[in-house]
Each structure stands twice: as C-alpha cells, then as structure tokens.
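Submitted below is the structure of interest, expressed as structure tokens.
A single protein chain has been omitted from the complex, and every remaining protein chain is retained in its original position.
First chain written, first letter: the chains are A and B, and each begins at residue 1.
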Amino acid sequence: MNDEELTRRLGELPRSIEPPHDLWPGITARLAPRRRGLPRWLPLAAAIALVVGGLSVWWVARRATPTPSPVAVQAQDEAADLLVALERDPGALAPATIAALRQNLAVIDSAIADSRRALARDAGDATADRWLRAVQRQRLDLLRQVIRLPRS
Amino acid sequence: MVDDAPSPGDNLRVDAGQSDLVRRAQTGDTDAFGQLYRQHVGRVYALCLRLEADVARAEELVQDVFVRVWERLPGFRGESAFGTWLHRLAVNVVLGDRRAAWRRERRVFAVESPEVHETPRDVDPALALDLETAIAALPPGARTVLVLHDLEGYQHAEIAVMTGIAEGTSKAQLFRARRLLRERLGA
Partner (left out) sequence: MTKGGRVRACVLAVTGLLLAGPATAQRSAASPAPRMLEVRVQDVRGLLTVTAWDRDSVALRGNAAGLGLRAVPGAVHLERTGTADATGNVELLLPRGARLVVRGGGSVDATGLDGEVEISAARGRIRLEGAMRRVSVEALEGNVEVVGPSASVTVHTAGGTVVVRGIRGELDVSTVSGAVAVGAARVTTARLASVSGEVSFKGVVQPSGTLEATSFSGDVELRLPPELAATFELQAPPGKVTSEFGSGTRFVTGRGGAWIVAATQKGALAVRRQPGADVDLNPGGSSGIR
C-alpha cells in the first residue's frame, strides 16, 4: 500500500464512535454544583501570593502580556488550579517537599522569565517561543506530579 | 452530532444552538450540559479510544473529560468554537493522564477486551477493523501523533505544544507510524 492509499483509508475512518455504555450517569455523579461570586482568577492570584510568595513572576504579569493560545491558556488555568489545591491542603505535604517544590519552581520561573524577555525583545523569536511553551509545560507537569505524590 | 466538516451554513446553525446550551451550562444547568454531552461524546470517545487503544480506559477518560469540561466551562470565553475548545481539552486530559504513574487498582485485573473497537457500519468491516487494530497496535508515541495529526487534524506545531515533544519529533513519529501501518496492513 502506498502513502496515498493509507491516507485515503485513514480519511474514511469515522470521526465519531458511540461508546458501548451510557457514561452520563457516571458523569453527573461527579459534577460539582456551580458556585457564584468572584471571577476565577481573582482568588487564585491572592492565594498564590500568600502561599508560594513571589515565585510566579510571570503569573502575576500574565494579565499584562499578549493573549496566549487557547492551549496555553488551558495549561495556565490548570497550573493555577493546582497551586490553589496545594494552598488548600498544604498540611499534608512535608515541609521538605514544599521546599523542594519552591526551589524547582524557581528554576522553572527563571527560565520562563528569560524566554519572555527574549520575546519582548523580538516577538518573532520562534526559538524563544518554543522554549517558553516547553518550560511552561514542565511547570504544569511538575505541579500535577506534586499533587499526585503520596502524602505522609 | 457533527461528524464531518459541515458547510458554513450548518456551522452557523449548530453554533447558534450550542451557544445557548453553553451559556446555560455555564450557569449550572446540567440538562443543557447533558445535551452538549450527547452532541460531543462520540467525537470524544473516538479520540480517547484511538489514543488509548483500550475500551475501558477510553470510557473512564470520556467521563474525566466531561467532568473537566464542566469545571472549566465558566472560563470558556468563546475565542474558538466550543467543539474545538472541548476537543483540545479532551486531548489535554488524555495526555495529562498518561503521565500519571498511578493506575487505578481495578485496572490491575483488567482482562483484555474481546473486541477492541466498534466496527463502523458504512465501511467494509474487514478493512476498517484491520486499520483500527493496526492503529491500536502502534507504539504509544507514534500512535498519539498519528491520531492527532491524521485523524484529528492537528498540525505538528500544535501537537508539539500539547504533547511536550519537539515539532521535529512529531514529524518523525508520524513518519514512523505510517511506515509501521503500511507494513502491518501488507504494503
């Protein structure tokens, strides 16, 4: 089979497949009721400033920078939520773990700041843009990982 | 449910209905959210199934996706079509889950599903099953890129951002996936 034939066959695969079971009951059971009130980002910024104090230079400056792509926004939103989760439940993390997290977040945030400075000098710097995304991705992964770590 | 690319007119009709559902779901209307679920579950399940090559896992992930959609819905500002936004979020959920070291305990005892995929009705069943099975048998990295690029239409730059690999690696993985598929299907 040549490449064209494979492309054709791939194109014929259905884009939509019905799941074998009705998954809605399992989903509704997990939907949290909506809370009203302040926009999501407002309490997050305050929480971050309180708990991890001064780490996220780029985060605080987020509102001032050009709009990132939808994918990047989702990643940033999730990173913010994870920090909030850590803030809500810090007691279950050992002090040494929190210290290690801070140290490593500082390394990452330094790299993020570096990339942003490069982009501020030259908005078309594709390499700096690529690094910025990569390091932001690592930041998110680290936070997810810390959340998953066993608490003892 | 929107399967293939609709005409621009169809888009308008679909989006108008969706906008209303999205607005209502954002304020907490679970019935509206249920309708959004029914409109999009097929696409999401197809994505999860092909990325994970495991029916049970795909069903778990579909649930995770829609729970995450519900949580993030207030932040959806309409910069892109809702379907596009939801789809990207689904990809993030699947790829994010992969990095977790922990599997849920019941999956330790998972028995191989007797049938890996549903056979699509309007395509030669033998051919389709062959191709779906071949995709499922690809190594995870190659399969991910093939599904995202050739089936879901993402560009390599987007795949690089979503998966954390370099754009060049994404291209190489696609090359590898297609070569392995052609070999398996009897080139």
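Everything below uses one rule, namely that contacts are C-beta pairs under 8 Å (C-beta built on N, C-alpha and C of every residue); 3 or more make two chains touch, one makes a residue touch a chain.
Since we're looking at a predicted model, the values are computed, not measured.
Of the chains displayed, those contacted by the omitted chain across the entire assembly are A, B. Where chain B meets the omitted chain, the residues involved are 99, 101-103, 105, 108-109, 139-142, 164-166, 168-169, 171-173, 175-176, 179.
Residues 94, 96-97, 100-101, 103-104, 107-108, 111, 114-115, 127-128, 131, 134-135, 138, 141-142, 145-146, 148-152 of chain A touch the missing chain (whole complex, contact as defined above).
The rule we apply is simple: only the chains that are shown with their structure count from here on.
Distance between chain A and chain B, defined via averaged C-alpha coordinates, is recorded as 19 Å.
Of all residues in chain A, those touching chain B in their complex are 1-3, 6-7, 9-10, 12-21, 23-24, 26-28, 30-34, 40, 69-72, 74-75, 77-78, 130, 133-134, 137-138, 141, 144-145, 148. Note for the complex: chain B touches chain A at residues 1, 3-4, 27-28, 30, 33-34, 37-38, 41-43, 45-46, 49, 55, 58-59, 62-63, 66-67, 70-72, 74-75, 79-80, 84-85, 88-89, 92, 96, 99-102, 117-118, 120, 123, 127-128, 131-132, 150-151, 158, 160-162, 164, 166-167, 178, 181-182, 185-187.
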